[in-house]
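Note that one protein chain is taken out, while the other chains of the complex remain in position.
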Amino acid sequence: MAREDYIGVGVIRNDAVEKVTGAARYAADLKFSGMLYAKLLRSEHAHARIRRIDTTKAQNVPGVKAVVTGKDFPNRMGLYLKDRTPYAIDKVRYYGEPVAGIAAESLEIAEEALKFIEVEYEELPPVLDLREAIKPGAPLVHPDLHTYEIGPAFFPIPHTNISNHFRIRKGDVEKGFAEADLIFEDEYYVPHIQHSPIEPHAAIALYDRQGKLTIWACSQSPFAMRNILANSLNWPMNRVRVIAPYVGGGFGGKAGLNVEATLVPLALKCRNSPIKLVCTREEEFRDTFVRQGMLCRLKTGVKANGRIIAQEFEMYWDGGAFTEYGVNVTRAAGYSSSGVYDIPNMKTDSYCVYTNKPVGGPLRGFGHSENHWAMEQQIDQIAHKMGIDPVEFRRINLQRDGSRNATGQVLSNPGIGQCLERTAELIGWEEVSGPGVIEPGVKKVRAKGIACMTKAPAMPNDAASSAVVKLNDDGTVSLSIGAQELGQGAFTVLAQILAHELGVRYEDIKIQPIDTDYSAYEWQTVASRITYSCGRAVKAAAKDARRQVLAHGARYFGVPVEDIEIAESRVFVKSKPDRSVPIGTFSLGVTLPDFSGYGGPVIGRGTFIPEGITAMNEETGQSEKPVANWTYGTQAVEIELDVETGKIRVLKVAAVYDAGRVINPVTAATQVEGGVVQGISIGLLEEMKFNEEGKLLNPSYVDYKILTAADMPDELLISFVEVPQEDGPYGARGIGEHVMVPTPPAIANALYNAAGIRMKTLPMTSEKVYWALKERLSASVR
Amino acid sequence: MLHNIEMTVNGELVKAKVPSHMRLLDFLREELDLIGAKEGCGKGECGACTVLVEGKAVNSCLMLAVEASGKEVLTVEGLSEGDSLDPIQQSIIDNSALQCGYCTPGMVMSAKGLLLRNPSPTRDEVVEAISGNLCRCTGYARVVDAIMQVAASSKSQDEGSEG
Partner (left out) sequence: MLLSFDYVRARSKDDAVNLAVEAGPNGRFLAGGTDLFVRMYDRQLRLKTLIDVKEIEGIEGMECQNGQGLSIGAASSLNMLVGNETIRSRYGLLAQAAHSVGSLQVRNRASIGGNICNASPAADTAPALLVYDAEIETWGPRNTRLIPISQFFTGPGKTVLEHGEFVYKIRIPEPDTRSYGVYLKLGRTNSVDLSIVSVACLALASGEVRIALGAVAPTPIRVTEAESILLSRKDEEAIAFAASAAKETAVPISDVRAGEEYRLDMVEVLTKNAIEQALAGLAATGEV
């Protein structure tokens, strides 16, 4: 009998049957007796003072149970910066901000009653343009910013719209530029986009007679949600409970605390009545987190031999009305600002800027899709200028063993070199010698482009994981974790680790739905950290349970503990394998031959916290170990450009990531597939468009298009590099976010190689590409 | 206005009294507790609410319950019986063609509608059948593969029985 090896095996997902039969329950599927329904009145101005608000008439509509406004919950809340309240108080800061909420017997009554709330606004000049927002004397979105509570790693500039200024000062950047033979400088922009999970946000809140507030929510962060809520309510944490069923896609949009907060003052008023809120797709687009826009200026100095010697990077983030979470995006984009390159002299300034736009927050990639959009294009621009093949130019500058990244951290054997080479091989890279030229009469052209990436989990240094393993009487296993299943396959991979480590059958493991009252603690399911961090906790918990089972076995069989093994849910004596019993024999302890009991129920516990991460210096951003780990990857694309219309079609994608160790090759591949398609979608189509008043013009799939099945690439070539992560389970590190980061710049680079045009603003819509093509053609005629 | 309606849902006759404005989606989810069909957009753009009416895939958010009266409705719950899954469901599992699962019931029903009317579709026809079902997780390729496999295996079975 051998221990089943579950590491590196593509087992079937453990959530598949539930999901494919429609049996899986998501937050919007939950229903309770006596349930009330909530609807929110939202601001129709981007920036305005609330002069008067009268809810009396709405209160009197039959069926209405409660109406609340900002004054009913004045405590500020937020993950890193406490800058927001569930409902606007005194002024509104974006078009769509909740102004009042209604709980009623039916959704229809709640909606009809909204019309009876009277609000009088005094319009204020909206801050919509990033460049204007940072000018001295600009109207302030948060005049009281200097009084807000903020985490230690963030540096707001009082009496401005800047809520965080992150800095890198490495080497001597002026000297570096002075020594450079070529200096290249350009500006890049990414617009606001939306996560667009197919499941809109949904939550139910109940304030019961025990004085306990329970929230059922589609959440990536049940524990963070509990923390923020208890904190803002100033309650003991055991009076707040968050229950989180399956999440129908997160991508960062369901991290932290968001729309759920609007239910809290309603629940406090309607004691013992559960209140349900389900976002419409319009609300999902505008009133949950969005990805901030980002405008940046990037300047690079290069030596004649192709070595980058200096880089100056200024990023301005269009953070929106509240930046409680967004401040950390700007920090992450700052400390990763060398990308995958070894740059001796660096100066980076990343500014989080308040504007009167929807609330910026985490989105898959967390600042890296944005800064790599600039970096990975500029690398190609310089390569072209110097007449060096873009792959070769990358080779010259890649981080190697012993290189120092932007934070001065010394890197040990980064996997990027292998990723780059394998990607080039998979896509069939041929040396690129100059911009593409379109011959007259040619209607379609093809070309390849490449881009690299790196990202670290952007999380507090003490972001921890834990796990509890319980053996049931019959030998089946319950795993309690706070990590969430968002579709990425976390439950599957964690069950594999448990099965492997404990020696039980994968099929015999069930993961308990997350309930902060009962589940083991997890910081949040974000930052591509679950396989790495929770994986370590599960591994430790499994080892702990295993130790107990082995001890029970030794006692039962009367042999030394070293002679006991567990495999396929059976415990046996190694030297006499026919002496074996099902593992359930020991779940509750051991019954000895004289029928006396020994031991007790098997419960394994495991915890993990990445060790040795130290704060970055406030002035320089330097640190010996600023983050838990770095994941590297490379993608290349082959595109076809329709010269007549400007439409880009991605034909082929090659993607290679250093996963450290692939625990499940199938779920790892599916992460890459989905990420690449999301990356193409963001590259070609996605943009939230606002009018001059700050109103979102396309809050629906009608005019915010995402890739459909008819738009996918013909071929997707995926491969993994495995340079082990020292403290990862079996060497594993995360890849979930990384896989969509290099896609847009790879397409942009391919576009240049196809047609000699450079798109510095996302998305690369056919219209924009068409005009760029036209300009290029007329320039070449001139 | 209330209407007495009568329809077959997953093979069972259902009688109810519903208001005019109740959508088929609300009727299935709220009245019959068939939660497999999801509301993703309410506007027929995402396909998460797809069910079959008279064997044809429709967005149940764009149809009234009263309009379905007298008709045969099939939801994802009607595809499996106990542990026995529809071949499409099994193939989606085997191909790992699902992630968060929110679009999956709609995707499965679109595939079912296709294979009912065209048991051996081309790849393009499969793409067409599911291009009204948005998915943010999978990138679609595995879903198409999964459906193609079902079509291929039913075709080979047919050939086998004929031979």
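Labels for the chains are A and B, by order of writing; each one numbers its residues from 1.
We adopt the following convention: a residue touches a chain if its C-beta (ideal position, glycine included) is under 8 Å from a C-beta of that chain, and two chains touch if they have at least 3 such contacts.
Note that the structure is a prediction, hence the values are computed from the model and not measured.
Between the chain not shown and the residues B:35, B:98 or B:129, the one that touches is B:129. The omitted chain makes contact with just one of the residues A:32, A:518, A:598 or A:771: A:771. Listed for chain B, the residues touching the missing chain in the whole complex are 1, 3, 19-23, 26, 42-45, 47, 50, 56-59, 61-64, 66-67, 110, 113-114, 128-129, 131-133. By the touch definition given at the top, chain A reaches the unshown chain through residues 107-108, 111-112, 282, 644-645, 647, 685, 689, 697-698, 702-703, 705, 707-711, 765-767, 770-771.
Everything that follows uses one rule, which is that only the chains that are shown with their structure count from here on.
Chain A and chain B have Cα centroids separated by 31 Å.
Within the complex formed with chain B, the residues of chain A that make contact are 10, 12-13, 15-26, 28-29, 31, 195-200, 246-251, 278, 280-281, 486-489, 666-667, 670, 673-678, 700-702, 706-710, 712, 716.
Across the complex, chain B meets chain A through its residues 29-30, 33-43, 45-46, 48, 75-77, 79-80, 85, 89, 92-94, 96, 98-105, 108, 127-128, 130-144.
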